[in-house]
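With one protein chain withheld, the remaining protein chains of the complex are depicted in position.
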Amino acid sequence: MDNQTAFLTTIRTALDEVPNAERSKKMFPQLFSSPDTTGILKKIRGRTVEEQTELVKILRKNGNSLNICTHIVESFKEAAAVVIELIRTKEPEFNYTKHVIMHDHPDIAALQLWNRFNREAVTLHTTFSRDPHIRDKTIASFIGITAPAIIVADSATLIQITEPGRPRSTSLLPSIHIAIIRRENLVADLAEAYALLREKSRLDSFVFISGPSKTADIEAHMVHGAHGPREVHLVVLSEPLSAQGFEKAPEEMGKHNDSNLMTTSS
Amino acid sequence: MSGKTVSLFIQCLVDTMFPETGEAMITVFDRLGIPYDYPMGQTCCGQPAFNSGYRRDAAAAAKHFIELFEEAEVIVCPSGSCVYMVRHHYPELFADDPSMHSRALAIGAKTFEFTQYLVDELGIIDVGAEFPGSVTYHDSCHLSRGLGIADQPRTLLKNVRGLELIEMKDSDTCCGFGGTFSVNYPEISIAMADEKIDNILDTKADAVTGCDISCLMNILGRISRRGEDVRVLHIAQILAGGIGNKGE
Partner (left out) sequence: MTSQYRVDAQKGIGSPRLQASLHSLQDRFGKGAMALWAGMEDKDMRKRVKKSRMKNFEHLDILLAELAQNVRARGGNVYFAKTAQDAIGYTLEVARKNGVKRVVKGKSMLSMEIAIDPALEDAGIEVVETDLGEYIIQLAGDKPSHIIAPCIHMNRRQIGELFAEKLGVDYTDDPPALTLAARKALREKLLSADMGLTGCNLACAETGHISLVSNEGNIRMATTMPQVHVALMGMERIVATLEEHRETVQLLTRAAALQKLSTYVSFLGGPSSANDPDGPKEFHLVIIDNGRSKILADPEFREVLACIRCGACLNICPVYGRIGGHAYNSPYCGPIGAVITPLLDGINKHADLCKGETLCGACKDICPVQIDLPRMLAALRHKLAYGSDRWNTRQHNPAEAYAFTLWRLLVTRSFLYRTFLKIGRFFQRPFVHKNKMIRKMAGIGSGWTDGRDLPPIAKRTFTELWSQKYNKDLAAQPAVTEEEI
């Protein structure tokens, strides 16, 4: 702590404050005050289906200019078809075998990919927290599938929050990133996204993703595909989970409750 | 017409090297029936010293200026950078001297750049001038960014009979003068002047004009050395009907 005390003392001296008197944030309540977000949250949660559909259109348009491929589907069946088509047609970049890694998330489990590749050499992995080989499996995978918690239409941004069973590297190491998105999880802009983030009691690491990786370092010539994924696909579900008739154990729904920011309870 | 007598603040460079610009200003005022006088003791606003960091010396020049011009009804200058010096830097120079500070503020409030005075203060947009030919306009840094004056000169030029105004690329990019910068860092200064001149030549205009003789001196000096065929005129000269410039 010594280095901290000396450092902050120097700062207080520079500010013409009493050097050795630690200042507490309680003395300055305005310092950490933030505008009230009740209105914004109400707006987000009160959105109609039409309004959300409008946001999907905006997301697609903004995503296009960022080289994001948006697939709008009506059902989990259709979503699965899109994902399977991508797995079948895309080629791995760094090796010859097709490995796919997926987050431990009900929306991804609902795709039921596990029984769709019986005749092809495709290996599927899920990032269960107890698996000690996730790192190697991720490195071997050419496609990573996640289900981001918040999606921002204005900037075509996915917000991935790190949680047990949902590590960071899934949306980073594989050459292709597929994000399964619910229409209800779309927000209009960053102000709404930040309001939702603020609601969370504890945020560890999270990342905003707005498209495939890119660089313009060589002669300011834009190249897509630097170190992160070089393709990003959004699969936007327009029907809510319950309408699909997929069997879901009640506790599985409740298990991920705190990551599903769209609950209307509390 | 406000009827105020204009005290001419002519600028040291105009006084010393470009008196025809001052004469042009007088021609315009005569044509418009604006009364003027000329405090003979004027020398320099102090800008060269200030921009080089010599604030004590600049303050001495400022004090001289303030004492000389304080009684004027209104002060008009054919240079944006000098007006900027008076308005923005004089109060700064006397920040620790309350009485000089308020005198500086007072004098700044009645000091105007030439085109600004005509258009904004007197409401004149047509000075009855004639100039056959095409002209491109250079936005000086202190005039455009410092004082926000960019429309006024253009308005006046557009109302000159026979004049075709052609905008150049990057008209408000610095010409590279910068006071002592021009002699301390000549290669950079000339590189910037060359870019400005290339943009001027690209317009194929007969002449380039502006509201600040320091910029025009820099542009003229380089044009002359390069042997380019384009006239350099202060806007006062055009508004007076084009009296002629050096180096022709």
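The chains carry the letters A and B, assigned in the order they are written, with residues numbered from 1 in each.
One rule holds for everything that comes next: contacts are C-beta pairs under 8 Å (C-beta built on N, C-alpha and C of every residue); 3 or more make two chains touch, one makes a residue touch a chain.
Keep in mind that this is a model prediction, so the values were computed, not measured.
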Partner chains on view for the chain not depicted: A, B
Contact partner of the left-out chain, one of A:55, A:80 or A:134: A:134
Selected from B:138, B:154 or B:222 as touching the chain missing from the view: B:222
Chain not shown: contacting residue from A:124, A:209 or A:235: A:209
For subunit A, residues in touch with the removed chain: 3-4, 6-8, 10-15, 17, 22-25, 28, 31-35, 66, 94, 127, 129-132, 134-135, 138-139, 154-155, 157, 162, 164, 167-169, 172-173, 190-191, 194, 197-198, 203-221, 223, 225-229
Footprint left on subunit B by the chain that the document does not show: 10, 14-19, 22-23, 26, 38, 40-44, 46, 48-57, 60-61, 63-64, 141-142, 145-146, 173-174, 176-193, 195, 217-218, 220-222, 224-225, 246-247
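One rule holds in what follows: only the chains that are shown with their structure count from here on.
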Rounded Å distance between subunit A and subunit B, as computed from the means of their C-alpha atoms: 57
